[in-house]
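Worksheet for the structure shown next.
One chain of protein is taken out of this complex; the other chains stay put.
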Amino acid sequence: MSRHELLSPEGLRIDGRRWNELRLFEARLSTTTAADGSSYVEWGNTKIICTVAGPVEPKMGSNRSQDGATVVVEVCFAAFSGNDRKKRARGDKRVQEMQTALQRTFSEAILTQLHPRSEILITLHILSQDGSVLAACVNACTLALVDAGVPMSDYVVACTAGSYFVRGGNNPEDEGEDPLLDMNNLEEADLPSVTVGTIGGGEKITLLQLETKVRLEKLEGMMAVALDGCGKLRELMDEIVRAHGNEVVRRIAL
Amino acid sequence: MPRELEPSTSEKTFVLEALKQKLRIDGRDFESFRGLELSFGEDYGLADVQLGKTRVLARVSAEVAKPFSDRPFDGIFQITTELGPMASPAFETGRQTEQEVLLARLIEKAIRRSGAIDTESLCIVAGQKCWQVRVDVHFLHHDGGLVDASCIAVVAALQHFRRPDVSVEGEKIIIHTLTERVPVPLSILHVPICVTYSFYHGGEISLVDATLQEEQLRDGDMTITLNKFGEVCQIAKAGGLPIGALALLQCARVALVKVQEITAFIQKRLEEDQTLRTRRDNLLESTAENPR
């Protein structure tokens, strides 16, 4: 896909969004009734199922810590989730890195000292990848943890942002770099993108990942846009949780 | 297998209190690296880095191989990092701990994915023969800052390395030995350097280049990789303490200054080594002494 098409001169991206628009974010809680908490997130075409078990008694003694609960994260990419069918080997380093990032992020947000000597098991299944996979995983985990009643200091929200270099062509004034909010697969393949995760949608960043080259000056713009997106996402997620909660309360009251 | 010993409570309190009073245990200020020493080996492609007490060795080697089927025009470039018991009794060979995986991924993202080496220049015959460049990183002593030290070692070794010259005559490919023709340096597009920040006290204090003790006591960390042109190659902040965006950008700016210093230092050491080498080669050529 040629780079020119990623952002048209009118300012429309390939899926018709403008530079500061999020994709449609929909989620549901309590999708897997067998688990303590679960969620299903659809963010554009990225689809993720998350289940939480816990806090439970740890199976491995090494996970039993006196100070607080241990968070264990497992991520599974379905073989049919990408463009080509590819079965990931166990212990794939990229997956392990994602697991560690999620585990450390949530160990910070969850009030682990309330449940010493137990572990919280989070399992993610990625059904369809269309960009912003790590960010969507973070959001799915947050919703599942809220569903499970695990105490957290606030929502952990993540979003991505990229940077599109506009070539001047005839007009040198047109040249510049536009930050783009919420990257999809095609955009992530060609453009540099950063994933930003915050606790509470505020300014404090807990997860920051950049894997492609970008100029330092542009980084500030990208991070600002991503933080903005996190704020909006937090409101969306809060609405979803409230709607679900009110429904549950209504059913119990019957 | 012994786990890494955690610092005692009194050590912990002492170090953290000292940080509150703007003091570091080894007397540095918050933004300086430890003393960096870089030396090269006799052969091309061997770099020995000492960052304080941390010591890392990187060795580059190249051989001819068949390129991957989905990338016929690119050479193969691999970096292996294995933490062994030599570096610290807490590491075991064969078992991939979380730290090892993160380290391997960081180095890979910083150097390989950012395109430090032009892999297309490693191609000899498209689809059939290419150079397979392999960097092996050995950790000799672990005193914190493994990522920073190994990154410096790898880029220094890559810049130092010379591969044999190749001439293609129709169907035949001739690889000239090192004495026959002057060996060719690798085509390095940019030099990425990693800087690791450690955060304490709820984000108020950030240190550059933590020693092992400081690493064990930190609340959060972030590794930024930049090159001297001001391009950020990768940022990895995997959870840990939440830090404000402005503070992180400030860290990035300070890191840029450090990266420029270190790149200049590596360049200087490379040039020194080159002059030493030519003088030695010339001396060898012109001496009339018989080996005894």
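By letter and in written order, the chains are A and B; residue numbering begins at 1 in each of them.
Keep in mind that, in the parts below, a residue touches a chain if its C-beta (ideal position, glycine included) is under 8 Å from a C-beta of that chain, and two chains touch if they have at least 3 such contacts.
The rule is short, and it goes like this: contacts and distances are computed from a predicted model.
Asks: Can you work out the missing subunit's protein name as recorded in UniProt? Choose among "Bacterial surface antigen (D15) domain-containing protein", "2-oxoisovalerate dehydrogenase subunit beta, mitochondrial", "Ribosome biogenesis regulatory protein" or "Exosome complex component rrp4".
Replies: For the chain missing from the view, the UniProt record says "Exosome complex component rrp4".
Asks: Just to confirm, in the complete assembly, which displayed chains does the hidden chain contact?
Replies: A
Asks: May I ask you to list the residues on chain A that touch the chain which is not drawn?
Replies: Residues touching the hidden chain, for chain A, are 18, 20-22, 24-26, 28, 30, 36-37, 54-57, 111, 115-118, 146-155, 179, 200, 202-203, 221, 224-225, 227-228, 231-232, 235-236, 238-252, 254.
Operating definition for what follows: only the chains that are shown with their structure count from here on.
Asks: How far is the middle of chain A from the middle of chain B, if each middle is the mean of its Cα atoms, in Å?
Replies: 30
Asks: Using the touch definition up top, name the residues of chain B that touch chain A in the complex.
Replies: 96, 98, 101-102, 104-105, 108-109, 113-115, 203, 220, 222, 226, 230-246, 248-249, 252-253, 256
Asks: In the complex formed with chain B, which residues of chain A make contact?
Replies: Within the complex, chain A contacts chain B at residues 91, 93-94, 96-97, 100-108, 194, 198-199, 203-217, 219-220, 223-224, 227.
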